[in-house]
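The structure under discussion appears below in the form of C-alpha cells.
The complex appears here minus one protein chain, its other protein chains still in place.
Chains here go by letter, A and B, matching the order in which they are written, and residues are numbered from 1 within each.
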Amino acid sequence: MSFLRIDRAVKQFGGLRAVDEVSFSLQRGEIVGLLGPNGSGKTTVINLVSGALPVTSGEIWLDGRRLTGLRCDRIARAGVARTFQLVRTLPSLSLMENVMITAVFGRSTHWGEKARRVAEDALATVGLAERASAVAGDLTYIDQKRLELARALAAEPEILLLDEWLAGLNPTELAEGVALIRRLHEGGLTILMVEHIIDAVRALCPRVVVMNSGRLIADEATEAALSDPAVVSAYLGGEVDA
Amino acid sequence: MRLILPLICLAVLAVLPLHFSDYGLGLLIGAATYVTLASAWALFSGHTHYISLATVAFYGAGAYTVAVLNEVLPYPAILLCAAVIGGTLALIVGLSTLRLRGVYFVIFSFGLAELIRQLITWYEVNVTGTLGRYIFLDITTRQIYWQMLALGAATIALTAWIMRARLGLALRVIGDDETVAAHSGVNLARVKLIAFVLSSVILTLAGAITSPRYVYVEPSIVFNPTVSFLTVIMALLGGANRLWGPALGAVPLFLVFEFLSSNFPDTYPIFLGLLFIGVVFVVPDGLISAAERLTRRGQVRA
Partner (left out) sequence: MLTTTVILGLVLGGTYALLALGLTLQYGIARIMNLAYGELTLLSAFVVVALFQGLGLSPLLTLPLVAAGGYGIGWLLYAVMMRPLVARSQGRGRLEVDSILATFGLLFLIQGGLLLAFGANFTSISYLDRGVTVLGVSVALNRLIAFGICVVVGAALVVALKTTRWGLIMRAVALTPGSAPLVGIDVNRAARQGFALGSALAAVAGASISMYQTFSATAGVVFTMKALVIVIMGGVGNVPGALAAGFGLGLIETFVATAIDPGLTLAATFAIFLLVLLWRPQGLFGARR
C-alpha cells in the first residue's frame, strides 16, 4: 500500500487545466523527483498536496488518510511539510521562533522547552544553530532557504515537499544542499522534490515523475526517464512523435 | 520583579482620584478609557496588522446597551449583557469577515460601524420614536474611573499573558505571513476569531462603563467614528505590537486632543492628519521601537 497517493488529481483555473488527471504515488521512505518544464504544473501539484489549493477533482491520500478537501493547517497537522518556490520566512520573528512554529502548531503540538529543543535540532541540522536569536529579516538568500527547510523539519513531518529548494545556490552550497537532503532521506523521511537541477535529481532520486502541460508523461527510474524521448522533447519544446 | 512596578503604578493610579478635582478626574477617566481602547485594539490588530475601524461599533454598542437597559436591570447584569452582546456581534462579524484582508477589512470595519449607527438611528426614529436616551445610574465618577482602570489593567495583563502563550505566537505568525501560518498548522480562522472576540468584548465593556458619563446618549454621540481613528493612531504611535505601546501613545495623545478640541476645535482634524502622516513616515514601528533603535545606535557609537 502506497504512502502518498495522488489519484487522478485535476486543477482547473478558469479555462486552463493546470493539472490534468495526474496520478502517482510514493512509498514510505522514498525520495522522488518531480520534473517538467516551466509551467507544466509541478508547483500546482505541490500546492494540491499541501492544501494551498483545493483540487477540482480527484483524490489525495496520505498513509490511508484522505487529505482531499482538508484545510492546509489540517494537512500540515496530518504530517505534510513543505518549502515554497519563492522563499517565505517570517521577517519580524527570530530564527528560533520561525522554526518553532511548526513544532508548536504542527502535529505534535509541543510547547515550552520541548518545542525549543525540536527547533534547535532543526536549526542545527541545516547549520543555523549559532544564529537562533537573529531576526529572519536580516538573513541572506541561502540562509533563508535553510531556515525554511528547518521550519519544515521542526514539524517532524511524515512527508516533505521541496519546491525547487536547491534553485539559486552556488556550486558549494548546492553540494551541501544535496548532502543535507540525502541525510534527511537516509534518516527515513519521505521526500517529493520539484527540481530543475538534473545533476541533483540524478544524485538524490532513484525515481522521477515528469509532467508536461499539466499531464504526467513519465513515472520511472531516473536514468530511463531522462533518456525517454517524450521527456526529452518536452524539455526541448518539440512535439512528441508517437 | 516584573510585576512589582506595574502594580505600584496601578496602586498610585487608584488613589489619584481622592486628590483630584472633578475636571482632573474627568481627564483621568478619558485617559484610562483610551488606554483601554488602544490596548484592546492592539490585542487583535497590533500583531495581525488587520487595521480595524470597528472600535466604535463595539464601544457604541456597549454604551447603547446601558442606555437601553439602565432602568430595567441591575448594573452588573447590564455589564454582563454588554459583554455578551459585544462578543456575539464580534463572533458574527468575525466569522463572516476575517477572510477579508488589507484594505477590504479596513473599509468593511468602517462600514460596519456606520451601518450599525444608521440602523439604530432609523430604528429609534421610526420604531421607538425616541432618538435620544438618558442614563440615570447611581454611579459616582470615581467608581467609573476605578472600573475603567481595572478594565485597562486587565486588558494589559491579558495581552501580556496572550503574548507568552501559543495564541500570541500564532497572531505574530499571521501578521507576518498567513500562508506560512496555515502551512505550519495554525488554524487561521480560530486564532483570528478568538483574538477579535476578546478584543471586541473589552471594547464593548469600555463603552458600557464610560456611558454614564454621557448622561444623554444618541447614535451620533456614541458611534462617533473619531473614536475609532483616535484609537488606531494612539496604538500605532506608541507601537501596536508592544505591550505598553498603546498605553504610551494613548495618554499624551488624549491630553493633546483634549486641549485642542477645547481650544482650537477647527484645527483638530489637521493635527490628526499630520499625526497619521508623521507616524507613517517617521516612526512606522512606534515610539518604543524608535527609542530602542536610537539607544542601540548610541551604544554602538560609544
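Convention: a contact is a pair of C-beta atoms (placed from the backbone, for glycine too) under 8 Å apart; a residue touches a chain by one contact, two chains touch by 3 or more.
Nothing here was measured: the structure is a model prediction, and the numbers come from that model.
Checked against the full complex, the candidates B:V125, B:I221 or B:V256 give a single residue touching the omitted chain, namely B:V125. Across the entire complex, the residue among B:T36, B:N70, B:T97 or B:T155 in touch with the chain not shown is B:T97. By the touch definition given at the top, subunit B reaches the unshown chain through residues 49, 51, 96-97, 100, 102-104, 106-108, 110-112, 114-115, 118-119, 121-122, 125-126, 225, 229, 232, 236, 266-281, 284.
Heads up, the rule we're going with is that only the chains that are shown with their structure count from here on.
Taking each chain's centre as the mean of its C-alpha atoms, subunit A lies 43 Å from subunit B. Interface residues of subunit A, counted against subunit B in their complex, comprise 50-52, 71-73, 76-77, 81-82, 84, 88-93, 97, 100-102, 104-107, 111, 151, 155. For subunit B in complex with subunit A, the touching residues are 166, 169-170, 172-173, 175-177, 179-188.
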